[in-house]
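Removed: one protein chain of the complex. Kept in place: all other protein chains.
Chain lettering (A and B) follows the sequence in which the chains are written, and residue indices restart at 1 in each chain.
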Amino acid sequence: MKARILFLVSILVVGGLLWSGLQAVHPFGEPNAAPMDDYFIANAQSEAAANNVVTSIVFDYRGFDTLGEGAVLFTAVISVAALFRKRGQH
Amino acid sequence: MNPLSVVARTVCNLFAWFLAVFGIYVIVHGHLTPGGGFQGGAVVATFMAFLLVAHGGRKMQSWVRKELFTLMECIGLTVFISAGLLGMSNTFFFNFLAKAGGLFGSTVPLGPNPGALNTSGTIALMNLSVGLEVVGGLSMILLYMFSGVHPEEPFGREETGHDR
Partner (left out) sequence: MTGNFPYLVVGILFVMGFIGIVFEKNLMKIAIAVSVVEAATNLFIITLGYRSGGSIPVWTMAGSGSSRMVLPTPQALTLTAIVIGLATTALMLSFAMSIYRHYGSLDVRDVRRLRG
C-alpha cells in the first residue's frame, strides 16, 4: 500500500515534469530550424559521395558514435559468452 | 531444445538461405538504399536463428564452430577501426577513399540519381566490416544462449523430434 502511494506520487511528479517539458515541443511535422540536418542533406553527396544521408552520418560525420556502438555490441557478446561458458572450459 | 518436426525443418532450411541473401544485399547496398551494416547484419543473423530453432541447439553446436564467429567479429572490428585510423592524417574517421578514383572512389552526381555501387569511399567498407561484426556477434549470442538452455542434461542423450 505504501509502495503504491509512493509510486503514485512519483509518477505524478515525473509526469508533471514531462508534461511541462512537452509544452515547448513543436507540433508534429513542423520541426524547428535544423541547419545541421539541412547541411547534411545538401552536402552528403558532394562531401561523402554517398546517396544515403543516414549512412553517411552514421559512418562518416559521426563515426565516433558508431565506434562506441561497436564497442557496446562487443561487450554484450563477451558478457553473454562469460555467462554461458561451460564449467570445464577456461 | 528439441528439434521441430520435419515440415518446420524443411521450411526453415529453405527460407534461411533467402534471408541470408537478402541480408547480404542490404549490407552491400548500404550506401545506396535504406539499410546498412547493422540492419543487414541482423537480417543475416536470422539465418542462424532459423537453423537453431529448427534443428535444436546441440546439433548446431556440432555443425558450426564458435571460433568462426569470433573471427568474423574480430575481423569486422579491426577493419572498422583501421578504416577510421587510416584517415588520421586529416582527422579521425576521415573519408579518405571518397572521390579518390580507386576502390569505392567514384563521384556522385548531385540530386536524385540511379546510384552506382562504386561510390562513397570508406562508408561502403565500414558497412561491410560492421555487417561482418554484427553477424558474428549476434550469431555468437544466439549460440551461447541456446547452449545454456539445458546445461544439466547428460551429454550423450539423443534429441528427438515430433516425427520420431
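Miscellaneous remarks
Here is the rule we go by: a residue touches a chain if its C-beta (ideal position, glycine included) is under 8 Å from a C-beta of that chain, and two chains touch if they have at least 3 such contacts.
Keep in mind that this is a model prediction, so the values were computed, not measured.
Touching residues on chain A toward the chain that is not drawn are 7, 11, 15, 22, 25-31, 34, 36-37, 40-41, 44-45, 51-54, 57-58, 62, 65-66, 69, 72-73, 75-76, 79-80, 83-84. Of the residues in chain B, those that touch the hidden partner chain are 32-34, 36, 38-39, 42, 108, 111-115, 134, 138, 141, 144-145, 148-149, 151.
Just so it is clear, only the chains that are shown with their structure count from here on.
Residues 30-34, 36-38, 73, 77, 80-81, 84, 92-93, 95, 98-99, 106-111, 113, 115, 119-123, 126-127, 130, 133-134, 137, 140-141, 144-145, 147-148 of chain B are the ones touching chain A in the complex.
Contact residues of chain A toward chain B in the complex are 45-52, 54-56, 58-60, 63-64, 66-67, 69-70, 73-74, 76-77, 80-81, 83-84, 86.
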